[in-house]
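Below is one structure, written out as structure tokens; comments come after it.
All protein chains but one are shown at their positions in the complex.
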Amino acid sequence: MAVSGLLFIAFVLAHMYGNLKAFGGEDSFNTYAEHLREIGEPMLPHEGALWIIRIGLIVALVVHVACAVILWRRAAAARPVQYAVKKNTGSSLSSRTMRWGGLTLLVFIVWHLLNFTIVKVNPSSGETGDPDHNPYALMVDSFDLWWMTVIYLIAMLALGMHLHHGTFSSLQTLGWTNTATSRARARAAGWVVAIVIAGGFALVPLSVLVGIIEK
Amino acid sequence: MNLTLKIWRQAGPSDKGGIHTYQVQGISEDMSFLEMLDVLNEQLNEKGEEPVAFDSDCREGICGTCSLMINGEAHGPEVTTTCQLHMRSFSDGDTITIEPWRAEPFSVIKDLIVDRSAFDRIIQSGGFISANTGSAPEANSVPAPRDKAMRAFNVATCIGCGACVAACPNGSASLFLGAKITHLGELPQGQPERYSRVVDMVGQHDHEGFGGCTNIGECASACPKEIPLDVISQLNKDLRTALKNGY
Partner (left out) sequence: MAGSTLHDGTTPLNAAPNQTSDDAHGYYTAGDPIADPVAPTGPIKDRWTNRKFENRLVNPANRRKLDIIIVGTGLAGGAAAATLGEAGYNVKSFCYQDSPRRAHSIAAQGGINAAKNYKEDGDSTFRLFYDTVKGGDYRSRESNVYRLAEVSANIIDQCVAQGVPFAREYGGLLDNRSFGGVQVSRTFYARGQTGQQLLIGAYQAMERQVAAGTVEQFTRHEMLELIVVDGKARGIIARDMVTGEIETHLADVVVLATGGYGNVFFLSTNAMGSNVTAAWRAHRKGAYMANPCYTQIHPTCIPVSGEHQSKLTLMSESLRNDGRIWVPKKKEDCTKDPRDIPEEDRDYYLERIYPSFGNLVPRDIASRAAKYMCDEGRGVGPMVGDFRRGVYLDFSDAIQRLGEDAVREKYDNLFDMYERITGENPYQVPMRIYPAVHYVMGGLWVDYHLQSNIPGLFVSGEANFSDHGANRLGASALMQGLADGYFVLPNTIRDYLADGPFEKVDESHEAVVEAKRAVQERIDKFLSINGTRSADSYHKELGNIMWEYCGMERTEDGLRKAIDMIRELKADFWTNLKVLGSADTLNQSLEKAGRVADFIELGELMCIDALNRRESCGGHFRAESQTDDGEALRHDEEFAYVAAWEWGGDSLEGGQPVLHKEDLIYTAIEMKQRSYK
């Protein structure tokens, strides 16, 4: 769980960085998108590296979800009778919402892939398949819709919370938080990763909505 | 002060059980929480109603016998054991809900008493240093670095009460486990069995039906002995090293 999670953190960090290319304008963004498909050429075929990454992510996702399901089932079995009153005094909201937050992210990722990767639905025109091969336009069209931005912002909140606990938790699970200091650092890392990634991602749709980024 | 108590009553392991409501009057703030329950029990006895069964023994916070989920918090609102919780932590007119520890491996025996023998079995699986009586070398022949000995002591203060399990949303006993792993693993005497110990103890923990740890941290905040969460990290580290080395 921790290892797959750390892989995801690396991925979303890179993904977020790529998204920020949107601030460089249409060309910069589209070139970046195209370049993603050309990494490793000619040693690798077109989109080869991308597929390796994708397969890696799919495997990580399977592992991550499988671990989550096991933990969830163990937790349910370990406490068949619930408390009438239960307070939480030492834990963050994010740590207690990992499962539902994770599910939210899973649903979001499905939509996100339909939106930008697989079907490439353009919600403003209803077009599919991005016939102009212009990811930038597809993105701007999407986030010009207020409700699309809201969906993405909610998802980024979920992602931020998931990362807030997930970062700390993965470091703890890997046994790297053996002292009060290292534990405090891991907690801080959780905040940094969550704010940087979720914030970085949120910048783009927000900028589109308010018109900083436009076609 | 006068209080309303909502207490889990359950006649035996197979009984369904439920919350019953009682009133107690004239409780002094110098009483301990369990002395308040003694007052209730004396009242119930007079009325011909069977007293509430609850565990307690030393009543000075060290034996780990007492338990109780008090208003949703293991051992109540202070960082201490239930027996050291005093009524000055409550106010006149309060309603207090009292429940047993809830976890599948901690089955209810009666009312507020649960079976914690799973902890004994976890210790049996490896929570010791194998040193037969008489085989010990001179005590000062192996110095132990003071900081390590201090850390060992700090986590060896675990009283095995089970509050960590009771508070954990996952019903995990990782704090209990981590405390013992860290205690023995920090001392030079604990090194020979360090890695087999962690594998065996984690195996027994899982076998008993405790949940897995997701590092939420409720355990450490409920722990009356303030065992820190880093013992779970230590546990994970030792487990990782053990598995890497083929234990």
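Just so it is clear, A and B label the chains in written order, and each chain counts residues from 1 on its own.
Everything that follows uses one rule, which is that contacts are C-beta pairs under 8 Å (C-beta built on N, C-alpha and C of every residue); 3 or more make two chains touch, one makes a residue touch a chain.
For clarity, every value in this text was computed on a predicted model and none was experimentally measured.
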Interface partners of the hidden chain - shown chains only, full complex considered: B
Touch criterion as defined above, residue of B:48, B:93 or B:246 at the omitted chain: B:48
For chain B, the residues touching the chain missing from this view: 11-12, 28, 30-32, 34-35, 38-39, 42, 45-46, 48-51, 53, 55-65, 78, 80, 84, 86, 88, 109-110, 113, 115-117, 119-120, 123-125, 127-140, 142-146, 149-150, 152-153, 156-157, 159-160, 183-184, 187, 189-190
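Quick note on the criterion: only the chains that are shown with their structure count from here on.
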Distance between the centres, which are taken as Cα means, of chain B and chain A, whole angstrom: 38
Chain A partner contacts - residues on chain B that touch it in the complex: 6, 8, 19, 69, 71-73, 97, 99, 102-105, 167, 169-172, 209-222, 228-230, 232-240
Touch list for chain A against partner chain B, complex: 70-71, 74-75, 77-92, 95-96, 98, 165, 168-169, 172-180, 182-183
